[in-house]
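First the structure, which I've put down as structure tokens, then a few questions once you've had a look.
Note that one protein chain is taken out, while the other chains of the complex remain in position.
And then subunit A:
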Amino acid sequence: MISPSNVGVDIGRTLKPHEYIGMVRRDEVLDAYLRERAAEAGATVINGLFLKMDKPEARSGGRYKIYYNHYEKGSVNGEKREMEVDAVIGADGANSRVAKSIGAGDYDYAIAFQERVKIPDSKMEYYKDLAEMYVGDDVSPDFYGWVFPKCDHVAVGTGTVTHKSEIKQFQAATRLRARDKIEGGKIIRVEAHPIPEHPRPRRVLDRVALVGDAAGYVTKCSGEGIYFAAKSGRMCAEAIVEGSENGTRMINEADLRTYLKKFDQTYWPTYKVLDILQKVFYRSNPAREAFVQMCADEYVQKMTFDSYLYKRVVPGNPLDDLKLAVNTIGSLVRANALKNEMSKVAL
């Protein structure tokens, strides 16, 4: 992690040998794996593209009719088909059509812009098992810029909610900050994704539920979504299985609401803590300096990774917590003092 004044800290030192931070390097691969596993467990996998659906009268217990384009393996042309189902789980990403069809409402979103850059092998060596995060006003006013390794190339990018129109500048700044490390790279692909900032106002309607990005489960601060997407999907499925008593009775909205309740109860603290972290530490350059200083602390790293890997916000040792609080406030005060000084300095 690299601060606005280019102080870098390595935040993987406390990881034990069996622990590692996974990153989705190729989402297609993960998707295929999950699909195959579902098929093995007895699901019928249909390769189709959801177009729209007809809702039965509210609470009537009728079936949903969904229209989709069916694709055979390897063919490019879809065939229009329809099918009747009892319940729909929308897991179709940030631009979800299922969400649109139940009027789930919008969320604020951040845009993440990234360039996939093929860099020389000698430079790639450095990124073999590390990713970089850059923070600073130049890179993003409310998020971070990153260099993530992806198999044989790196992704250089940045994101923002508040200054979407200036994303290009931020991208240039990110590239500049990583300049020496990606020199000689070739851009092979440019991508932009919306990242949900908070859950949609409506995540369940009758027998339709949303999970993952479609529902808006992306954490602030770290911008992580895959874990919560998988987890919410699982919770939702479990709620359906439980509610239908293994398929013997029809479910209703209340059953799906139990999934929402469970999810919110389990993960709300995690989301809230990350939101607070983002608000406190991504606020300004001095705050970011303090954040990076804080991250250099071993105790912080241990706590962060515990909560990251095991997805619980764990209370720590009170004495260490107190020390941490004092140190953090110290860092913040120092950084702000320097900022005040900066306004007086003429270059």
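What we mean here is this: a residue touches a chain if its C-beta (ideal position, glycine included) is under 8 Å from a C-beta of that chain, and two chains touch if they have at least 3 such contacts; residues count from 1.
One rule holds in what follows: contacts and distances are computed from a predicted model.
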Of the listed "Coatomer subunit alpha", "Lil3 protein", "Trm112p-domain-containing protein" or "PRELI domain-containing 1", the name UniProt assigns to the chain that isn't shown is "Lil3 protein"
Touching the hidden chain, out of A:Ile11, A:Ile66 or A:Ala178, is A:Ala178
Full-complex touch with the removed chain, picking from A:Ala39, A:Val85 or A:Ala192, is A:Ala192
Hidden partner sits against subunit A at residues 2, 4-8, 27-28, 31, 47-50, 69, 71, 73-78, 91-97, 105, 107-108, 111, 113, 115, 117, 126, 134, 136-139, 164-165, 167-168, 171, 173, 175-194, 197-204, 213, 220, 257, 260, 264, 268, 271-272, 275-276, 279, 285, 289, 293, 296, 330-331, 333-335, 337-342, 344-345, 347
